[in-house]
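In this view, the complex is presented without one of its protein chains, the others remaining in place.
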Amino acid sequence: MNLVSFALGNLRRRPARTALTLSAIALGIAAVVALTSIAWGFEASWQKANDARGTDLIVTRMASQNAMPSPFAAAPVREQLARYPHVQEVAGLLSEMLSVGEDNPPIFVFGWAYGSYLWEHLKLLDGRWPADRDEPAVLLGTLAAELLHKGVGDRIELEGRSFEVVGTFQSTALVENGAVLMTLDQAQAVTDKPGKVNVLNLKLDGQATEADARFVKEQVRKALPGYAAITSGELVSRNAVVRIAKAMSHVTILIAGLVGALIVFNTMLMSINERTREIGVLQALGWRRTTIMQLVICESLVLALAGGLVGIAVGVLIASGLEQAELMRGKIAAIYSVPFFLSVLGLSVVLGVGGGLYPAHRAARLSPAQALRHE
Amino acid sequence: MNSWRRSLPLALALIAAPCAAIDEPASAAVLVETMKQARHSDGFEARLAITSGAADKAAARPVKVALIGQITAERRRFLVRGIAPERIRDRYVVAAQDAAGRVEAYEYGPHVAGPVPLDPLSRLFDSEFVIWDLFGAWWDWPQQALSGSGSVEDRDCQWVRSRPAVRSPIKEVASCVDRDRALALSTKIYDGQQGLLRTIRVDKLMRKGNGGGAMAKKMTVSAAHGPLTEIEVYGGDENYQVTPETFDVLERVWGR
Partner (left out) sequence: MTRASAGGTALAAEPILGLRNVSLHFDDGRTKALDGVDFAVDEGEFVAIAGPSGSGKSSLLNLIGALDVPSAGEIFFRGAAYSGNADLAAFRGRHIGFVFQSFHLIPTLTALENVMLPALGRSWSAAAQRRRAESLLADMGLRDRLHSSPTTLSGGERQRVAIARALINEPSLILADEPTGSLDSANAEQVLEFLVGLRAEKGLTVVMVTHDEGISARADRVIRMRDGRIERAGQPA
């Protein structure tokens, strides 16, 4: 027998209370795990989409707080950008969330400049690419094809226009796998935004260094008021949805931490009050105050850590449930890592120790004679 | 130079003081002017999902339309294009306000032979969506009076009552204006018998892309006789390029 097994025995004595406390902590931790993993996954997925395309810099309208940068007329900006040194290619992109037909939830529709480098990173699984920039044709990402139950040869309706599915593709970025892809010209036509793009993707040549990229950023800042050249990471971190998701995860961590610590605090205080005489006995048997504190902290730690472990499992389940939900499929992929799980367990330890500290102190401060008289 | 630097803040404070004094409470004229300014647009497009019959929301299929608008000192006009479902595809309604403040509307498309006049106060797509409401004609009416403060969806606003001078089927419009956002959060439209025709309430806001002010993302129009219509903006372009072709049907009708 050791202190830990004694602590476990004490927790087993009140199974209902222990289970309730554990569930409450587990729920809080589960919320932290689910929200944080999704927030990170969301960010990473967007960044991956840009990285996979081989884009070095993205030019977009500034002050854009919406999920997607607001559209702007591409031609004058593109001309300006093409003049900068080391700029190999400028490719326009237009994207919007649109419903396919009447019954499906909105889905990402991407329009990419026909013949641009953007298309190169995709793997064609079936069918073919659009024949020219004006062909009313779309390709479906693997997930989009599954969600829409459509394949090569089928037709889909977008904003009252009919398109033929000419191919399906796979991308390393989840966002693209869940999207409908067409040429930029078609996307502009279907959304009635002739000549407009959300972003211009810049690809620099092989000789370009980071200093060259910085130079281009600086030039855009000077020569194109209202526009900014940013890296994909910067674009994603500016994205309102990513920001909200991250803020929510931070708030959840804070609330779950506070509530968890309070729950541990309350449970341990109740337990200490019930066991006052027993603590007196332990003191009479020669237990030092530090040993009694260790026992109480050990119990609260066991509670919090067990709650943390259950919470991680439940959180992963919630996150994967959300990933599979009809509305969310293809838009989020939770990201987990060993350091993340260790941090969550670290949070559990903090709330276990934090919640157990005062009850432990109170238990240790009991006068043994009074504690023994306690009914 | 130095004395300038010292006196500039003072000068600004002196100018600002009277402004601050009239700011609280704002006069009706100031408020109305703010609303007129905020409505200005060289061109915008909004994609709307219009859902009628709130009683059975799940079963109700939204009607999708594109709304193109232009509100400048010279021109005030709107174009509605049906997108989905099939029965309204490429059905157009075009409307404009003339110098006298009168709104004229026409419909055209594959379902009618040529542009035919349409009552601008008529309900479109079997919903409570009325093209006359878009013009905000009441902001030009001569009688404007503040009538207390209110609150819509927990947002504070100032009620303004507008009455026309000339004969009009609409005899009064009451708007509750969020001054900071320059947006009417609730608009009540009354007919000649002081009967409430419908109420337009803003449920959700979104920020304008240029950072100034807000626009409605979701609205509910409730008719006095019962039915509810939800109008949600699901896409669009705040800087839509209006071309000569956009309103050419209107030009042709007026040119006749």
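The letters A and B name the chains in turn, as written, and every chain counts its residues from 1.
Definition applied: a contact is a pair of C-beta atoms (placed from the backbone, for glycine too) under 8 Å apart; a residue touches a chain by one contact, two chains touch by 3 or more.
The structure displayed is predicted, hence computed values, not measured ones.
Partners of the chain left out, restricted to shown chains and counted across the full complex, are A.
Remark: the omitted chain is touched by one listed residue; of A:Asn10, A:Asn201 or A:Ser271 this is A:Asn10.
Contact with the chain not shown here comes from a single listed residue; of A:Arg78, A:Arg161 or A:Arg277, that residue is A:Arg277. For chain A, the residues in touch with the chain missing from this view are 1-3, 6, 9-10, 12-13, 277-278, 280-289, 291, 294, 367-369, 372.
The working rule: only the chains that are shown with their structure count from here on.
If each chain is reduced to the centroid of its CA atoms, chain A and chain B end up 38 Å from each other.
Contact residues on chain B toward chain A in their complex (touch as defined above): 45, 47, 61, 64, 66, 82-85, 89-90, 206-207, 209-211, 234-235, 237-241. The residues of chain A lying in touch with chain B in their complex are 61, 63-66, 70-73, 96-99, 102, 106, 157, 159-160, 191-196.
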